[in-house]
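Have a look at the structure below, then the notes.
Every protein chain of the complex appears in place save one, which is left out.
Showing chain A:
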Amino acid sequence: MSTDATGAENAESVAATTGAGTTPPSGPTLLQVEGITKTFPGVKALDDVRLDLRHGEVLALVGENGAGKSTLMKLLSGIYQPDVGTMELDGEPLHVSSTREANERGISIIHQEFHLMPDLSVAQNIYAGREPRRLGFIDDRELVRRADALFRRLEIPLDPRQQVSQLSVAGQQMVEIAKALSFDAKVLIMDEPTAALNDTEVRTLFRLIEGFVSPTTGVIYISHRMDEIKEISDRITVLRDGQYIDTLDTPGTEVGDVISRMVGRAIKTDVRPSASGTDRPVVLSVRGLSTRKLLKDVSFDLHEGEILGFAGLMGAGRTEVARAVVGADRSTGRLEVRGRTARVRNPAEAVRHGIGYLSEDRKRYGLLVDQDVTANVALASVGRESRAGFVRDAWSRRVAAEMVERLGVKTPSVRQRVKNLSGGNQQKVVLAKWLVRDCDVLIVDEPTRGIDVGAKEEIYELLESLAAQGKSIVMISSELPEVLRLSDRVVVMCEGRVTGVLDNADATQQNIMELATQFGGAEHLLATTGAA
């Protein structure tokens, strides 16, 4: 309960890693989270997690994708309830069952995605659901007056009457922050607040945070940007795989210390022998790929028989690269397939050039969930295999049966509807669809997301055997061990740019994470690591 106890436990867990100095027990606790466990069907998102936020501090919360940061925040803001564990705010038990309730208790959260109504004004957004009223009608004048007073207090240069959709992304972020601060917040939680901001705007944000922090308040700051964390935070709490790892005092902590705790053991297991070298011919060459929203000048080469891993944090732009390459989203840049310029304006043209894309979101972009295994497996190829515009059902059934056999899809029959299969088997069905199409280049995006360990291993083996047959594979993954295990080379992305290309031999979780949290200086790194 007390900070002493937390400190002691910290010391124990730290002893297991490096024994670096932890926090001396000092100051009363503003927010105390103890022994929190949260399970979702098939996944333990949080396992006995703790966290304490002191009065007047900014606590950074870091961890890889899937470490449990967002789940923890959702517990604090009342979106989820913990299975086990206690939460206390200023010594009082904290049970919140909605964001509204959390707001009323003094916990405000700014989510990574905006939750604004674009067609309403700034003031209407900030006071949505709690508009000042007169005679039962919304008092617009009072609404604007309140917003104006809020902006003056926070020194935010916004016009309360302006429509939100007319604001820049940074402006919208400011609205979110103002909204969060308009509640009498004691605890302000920010999830990647600077993801969309430029340097000047980050300054403004930091000024706001400093203005907010007082002896009665505190901030939990979730970010991947180490430089910002070093600047703004007092302490850093690290989560990994849903577990509490450590809390470090920011002064005197090196970035490397934080990253090594985020990734855990820096031991590489099961490294794929880097057999296929870059001396084999280039199958797919991407140059200067850019999109309006995120990607900036992305270039890479994919060699025959190569598995090219794409690592990076959420929002780094890996999926966007895949979608741009297959023409699912608009982009500028140049694409060469086996040395010849290829024009790919939609996925149909990509498939014609032999490029298939397995999406990270298999329900939305991968499967016809209401249809059977046969229809799904055959989908990408029925056209090629048709005769005079007619489907060859016998062929479809045969390849579906073959694939079920070859990939070990657990299904009672090929007529089973895909929605009745488990995640791993669904993923095998999507893979089967592309195997039947026999593309030379396969872009697989999070191929093992949401599937169990056994099925993961089978999918790894399948990808490896495809590469051995001379197929070229781009593998996007948020799981670093997976990237390290399968990739011949690893492209690391950060905020829409390629920040480095590592050979399998040089790639470690540590240096991938460093590149993935890199902010700026991309050119320098490209030069030193020798981009293809």
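Convention: a residue touches a chain if its C-beta (ideal position, glycine included) is under 8 Å from a C-beta of that chain, and two chains touch if they have at least 3 such contacts; residues count from 1.
Quick note on the criterion: contacts and distances are computed from a predicted model.
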In UniProt, out of "Multisubunit sodium/proton antiporter, MrpC subunit", "ABC transporter permease", "A alpha-helical domain with a conserved ER moti" or "AAA family ATPase", the chain dropped from the view is recorded as "ABC transporter permease"
For the chain left out of this view, which of A:I229, A:V337 or A:A375 touches it?
A:A375
Among listed residues A:G356, A:G424, A:P447 or A:G500, the absent chain is touched only by A:G356
Of A:L367, A:V474, A:V492 or A:M513, the residue touching the omitted chain is A:L367
Suppose we count only contacts with the excluded chain; which residues of chain A make the list?
326, 328, 346-348, 350-352, 356-357, 359, 364-372, 374-375, 379-380, 382-383, 386, 389-391, 393, 415, 433, 437
